[in-house]
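Just one protein chain is left out here, and the rest sit where they should.
The letters A, B and C name the chains in turn, as written, and every chain counts its residues from 1.
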Amino acid sequence: MSGYASLKEEAWSANREIPVRGLALYTWGNVSAFDPQKGVFAIKPSGVPYLDLKPEDMVIIDLEGKVVEGTLNPSSDTPTHAVLYREFAVNGAALVRGIIHTHSTYAVAWAQACRSIPLFGTTHADHIPIAVPCTPYLSREAVERGYELETGNLIVETFRKGLAGTVDSHSSVEGSGISGSGIVAPLDPDEVSMVLVGGHGPFAWGPSAAKAVYNGVVLEEIARMAALTLQINPSAKPLPDYIVNKHYQRKHGPDAYYGQTSSVSSK
Amino acid sequence: MSGYASLKEEAWSANREIPVRGLALYTWGNVSAFDPQKGVFAIKPSGVPYLDLKPEDMVIIDLEGKVVEGTLNPSSDTPTHAVLYREFAVNGAALVRGIIHTHSTYAVAWAQACRSIPLFGTTHADHIPIAVPCTPYLSREAVERGYELETGNLIVETFRKGLAGTVDSHSSVEGSGISGSGIVAPLDPDEVSMVLVGGHGPFAWGPSAAKAVYNGVVLEEIARMAALTLQINPSAKPLPDYIVNKHYQRKHGPDAYYGQTSSVSSK
Amino acid sequence: MSGYASLKEEAWSANREIPVRGLALYTWGNVSAFDPQKGVFAIKPSGVPYLDLKPEDMVIIDLEGKVVEGTLNPSSDTPTHAVLYREFAVNGAALVRGIIHTHSTYAVAWAQACRSIPLFGTTHADHIPIAVPCTPYLSREAVERGYELETGNLIVETFRKGLAGTVDSHSSVEGSGISGSGIVAPLDPDEVSMVLVGGHGPFAWGPSAAKAVYNGVVLEEIARMAALTLQINPSAKPLPDYIVNKHYQRKHGPDAYYGQTSSVSSK
Partner (left out) sequence: MSGYASLKEEAWSANREIPVRGLALYTWGNVSAFDPQKGVFAIKPSGVPYLDLKPEDMVIIDLEGKVVEGTLNPSSDTPTHAVLYREFAVNGAALVRGIIHTHSTYAVAWAQACRSIPLFGTTHADHIPIAVPCTPYLSREAVERGYELETGNLIVETFRKGLAGTVDSHSSVEGSGISGSGIVAPLDPDEVSMVLVGGHGPFAWGPSAAKAVYNGVVLEEIARMAALTLQINPSAKPLPDYIVNKHYQRKHGPDAYYGQTSSVSSK
């Protein structure tokens, strides 16, 4: 019997949530669950419909992206997940224990528009304290070196540079939620749990695979709200920083008071 | 046994309607029910999914915002509800017996756009006789004093000043539904049963918790219709006052003739 | 037992279709069914939820708008239905045997924008051969004389004047589907089975109550398609007349060849 049964179960259950939440058509999305002790993650097999998935179909992958256990091909996006766990989770991000990638409609539209999603309101600020960063396109050289691996590297590099490295960085910095300096590098994956890859689509993560899916739903909804906000008022302004900070802290700060416990909760 | 069983039941039932009507994802909304005799209201506990709620989970709160009965943390927005009941219901608004707050998509988009929703048509006029007012952002000082309490005060203050105190007040006054003077202060919460908080989202109320939910659904729909109206015709004009008054009065006036009784009905 | 049982059944069944097709929230719409022999129509009672309706709740109304049979108040829009049957059906329109009025979202948005819906494509041309006409606002005098009755008169008057009498008549005439003269008065209710009332919303009709609902669904969909068309290409052009005529005739002309019979079919 597999020594990864519970990790597979976690990943399986989170992948089944994708169609329930309307995040993807057909098989256009995948979730993984990471076990930092064992240094492996469980991920969806490539191209298998969600409703056909069984827990034992999940593929176990190490941080080099190699298959540890499983007979099916893992998601073609597996190298991207591996990079993010390796660079974010291993380097101290306590809240990167699950990752989701989908082609959810509104998040993709912002990614295709190559625009970071401005922080227009409290729904957004409840979850991340700055604009949702959008990376530039992957370079030709990076695509040639290895598309999925370099997609992960591009995300890591974007977080290293901070909002100044995102596309549409001007409006992003404005709604950055960071009072004062205007310098916001690097981004902390424990605070900024979502990103858009320019021309492609969204990735999100969280302290579990289920919370990663939750953040994927949040991203899709704030992407939709922001598109509508711009349609109603093309010169809409980002939310003032003092409101951003209040909302983010009441859910995520040391004195968070949302929900039924004092611990960090994204619900 | 609780002396507030029926009030809890009313609040519970109305909260369960939120996901049915698509007004909120996850736990992003709450409804309360007010008992003016007892001077308390029942409200949703914070962060509990709607489908997990039981009537006895509702928390009983007094008008100072203190917990009277209940073991769970009340909604983090509880102080806002308390202010609105205290300032509106106690001061004579007969139709503020239930309050809803959600992050419904189109209403949030208008709030993020910091625009009052112009009164473009009869669907809107059937329910409130002026633009849906949008408050300015809460000030830095107010956020520091107490975010949720001051959100309530901001709404009350906005109603005291009338439409001139809302953001985007020019277009609001145009479609105000008030013939003649152009002076429309203060707003009457018995007539204007909904509001947007700038950068945040909608609050609505009604003569019961169920009617508050109904008004929350109405607000979301007229927000959606108005966004589409602007997209089709960016220079769309507010409905003439004489049609506004006719529609509002046929449902809400002393000679209302909509529905099966001659009494006030919002359905 | 009622002598109008089958007419009530027809109206009841068509009203139940409204929520199934997503044409109205709550009770925001009504359908009637007309019997030209008896000179009466059956209509939904006012303010009763669709799922609570029973066939015997339908109210029988004559062409003066008077109740012939029924204990509930008829829809507040009853005088509008009466005018349309009296002016259209009695004067020879063979295909006005059922009428629907709702506040469906996209049709309302066009009505609030005070724009006729340009005939952009074949989905539209399959059903009506010109732009969907939008009436001007009802005048102050008409509202004072009798709102619902005058709404009917406004529609009749608009059809009498033809597209030149609609709002946004320039673009309407362009996409009129009428080759040559540019003079298109009056409109024929047997051909043009739908209309928008400016600032209010849609009315549609058909050879039965069920076909009226069908046309209400068509109107909502072509309203949605046209709004999206304008968003994608703000200078989109109406479909050339020769394609309009072809599409309309293959479904509705004497040599119609759509469907399983050679008779007129709107499906």
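The rule is short, and it goes like this: a contact is a pair of C-beta atoms (placed from the backbone, for glycine too) under 8 Å apart; a residue touches a chain by one contact, two chains touch by 3 or more.
Since we're looking at a predicted model, the values are computed, not measured.
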Displayed chains contacted by the hidden chain, counting the whole assembly: A, C
Option from A:Ala125, A:Leu138, A:Leu187 or A:Met225 whose C-beta touches the chain left out: A:Leu138
Hidden partner chain, touching residue among A:Phe41, A:Trp110, A:Phe203 or A:Tyr248: A:Trp110
Footprint left on chain C by the chain that the document does not show: 120-123, 214, 217-218, 221, 224-226, 228-229, 231-233, 236-237, 239-240, 242-243, 246, 250, 257-260, 265, 267
Where the unshown chain meets chain A, residue by residue: 25-28, 45-49, 72-73, 76, 103, 105-106, 108-115, 137-138, 140, 143-144, 147, 199-201, 227, 230-231
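The working rule: only the chains that are shown with their structure count from here on.
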Remotest chain, chain C as reference, centres from CA atoms: A
Whole-Å gap between the CA centroids of chain A and chain B: 33
Distance from the mean Cα position of chain C to that of chain A, given in whole angstrom: 47
For chain A, residues that touch 2 or more chains besides their own: none
